[in-house]
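Only one protein chain is missing; all other protein chains are in place.
Labels for the chains are A and B, by order of writing; each one numbers its residues from 1.
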Amino acid sequence: MVDIRYGPREPVEEGEVVTEENVFDHYDEPQGFFPGQVVADLTVSTFLLAIVVVLAYAVPAPLTEPMDISTTVYVPRPEWFFFFLDQWLLYFPGAALIAVGDVIIPGLFVILLLAIPWLDKEPAYSPARRPFVTVVGLLVITVIVLNMLLALLRIVNFTGGTPAG
Amino acid sequence: MIARTTARIRGWGRDLMDWMEERTGIVSLTEKLLYEPTPARGRWLYTLGSATLFLITLQFLTGILLLFYYVPTTDNAWDSIHYIMTQAYFGRLIRGMHFWSANLLLFVIGLHMVRTFLSGSYKAPREMNWVVGVFLILIVTIMAFSGYALRWDQEGFWAWEVGAMISSYTPLIGSWVITTLLGGDTAGPATLSRVFALHVWLLPAVLAPLIGVHLYLLRKHGEFGATFEYSERLAALRKRRQMEETFGSVEEDGQVADAGDHSQEG
Partner (left out) sequence: MPEELQKDPLTRRQFLWMGTLGTFTGVVLTVPSAVFVLDPAIKDVLLERSDVPAEWKEVGSVFEIPASEAVEHLVEFTQKQTYDAGEPAVNGTGAKVETMTNAVLLSWRDGKLPSVLSTRDEGPLPKTQIKELERDLNALSNHCAHLGCPVRWSSETQDILCPCHGGIYDINGDHTGGPPAHGLWHYVSRIREDGTILVKHEFYVQQKGQIGPGVKTKPYVV
């Protein structure tokens, strides 16, 4: 059987010497997963479920006309989570650049994401104490969000393709 | 009389629990899962991860339900979805839940990733959990993308077409990738079958065990949200170091001199 502690715990116990080694051994204020964390998780999940149910009826899941490969009027648009990539594609025109922008850079980006734990060697955890990583990360997020907005603007302002009359 | 009966029933219950524990270890496993210490201060931050898990579970549930009506052929896919939306009881709710929880899932998963990135939670020994997480977000994105194509309507079809065309620019193997995705050199019945196989069978089959690994690694190393979980312990550490710098320390000289380097202590 495992040891079970009943009730709260002091951040630093009497006579305990906090060292670099054991500082992250336990939290200042630990709680048992149940019920403390379960209550929080259940609250958020139920809230999300309620949103989903309301949206399901308020904004029904779309079903556009049946697929028609011969259309000349339909305007294809990506899902919102591909807006940034859709915008990104515009910056790489022409035979030489398409592969770079569409496949190679996104591929490298995925590899970069996978490698983050080994690229970020700073011992500190707090974002303020490892400014380089934080700035690069925020830049990437900004580029993604900015591209999303640019794509959105482009889509909202698009007037072509609507059948005349 | 009543007291004796309750005592006896309680005794049986205890015997059953002991028996189950001895045979399966279920009691200590449940205790380990339920009473694992987690950081109380960051409990709302960690709901991002559990919300992701909840939304994915919702995807599995509603996805399985939609399969009771969905017909994956070019002739009938659109009509079967139209049937779900207009004829089947709660069809609008079930499909709406699948659609909206997928969108919400991508949003929440993004927040979860940003949170993990900013708090440096991917640092040793949690690197592999980050790697698994990156694969999970990729799979979820491809699943969302292929889900659109299953509708075989204009929106979904053209999105898949653009995605397949992007893949065709892969250097050296572009034509291999796009013909594999389309199931031919044109879009047709084989395309829909492939999208169906990916969305309904292959990707979930990869996703589910990876989620298991993600959760196992989380439980193995514990949650690490942010340093504010440890602010008092960190303060105690700083205070001790200051004291030692001012007054010197007899017994812990090595540690004070080289606070960042533990190699010589091991």
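FYI, a residue touches a chain if its C-beta (ideal position, glycine included) is under 8 Å from a C-beta of that chain, and two chains touch if they have at least 3 such contacts.
Note that the structure is predicted; figures quoted are calculated from it, not measured.
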Partner chains on view for the chain not depicted: A, B
Contact residue for the chain not shown (choose from B:Trp12, B:Tyr89 or B:Phe247): B:Tyr89
Touching the absent chain when the full complex is considered, from B:Leu53, B:Val71, B:Ile142 or B:Val206: B:Val71
Residue of A:Leu49, A:Leu97 or A:Val110 in touch with the missing chain, whole complex considered: A:Leu49
Absent chain, residues of chain A that touch it: 2-9, 25-26, 30-32, 34-36, 38-39, 42-43, 45-46, 49-50, 53, 65-66, 68
Touch list for chain B against the chain that is not drawn: 31-32, 35-37, 58, 61, 65, 68-69, 71, 75-76, 78-80, 82-84, 86-91, 93-94, 220-222
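Convention: only the chains that are shown with their structure count from here on.
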Whole-Å gap between the CA centroids of chain A and chain B: 12
Complex interface listing, chain B residues touching chain A: 28, 31-41, 43-44, 46-47, 50-51, 54-55, 58, 74, 78, 81-82, 85, 92-93, 95-101, 103-104, 106, 108, 114, 117-124, 126-127, 130-131, 134, 138, 141, 144-145, 148, 151-159, 161-162, 166-167, 169-171, 174, 187, 224, 226-227, 229-234, 236-237, 240, 252, 255, 259-260, 262, 265
Chain A to chain B touching residues, read off their complex: 1-2, 4, 11-12, 17-21, 23-24, 26-34, 36-37, 40-41, 43-45, 48-49, 51-53, 55-57, 59-69, 71, 74, 76-82, 89, 98-99, 102-104, 110, 113-114, 116-118, 120, 122-127, 130, 133-134, 137, 141
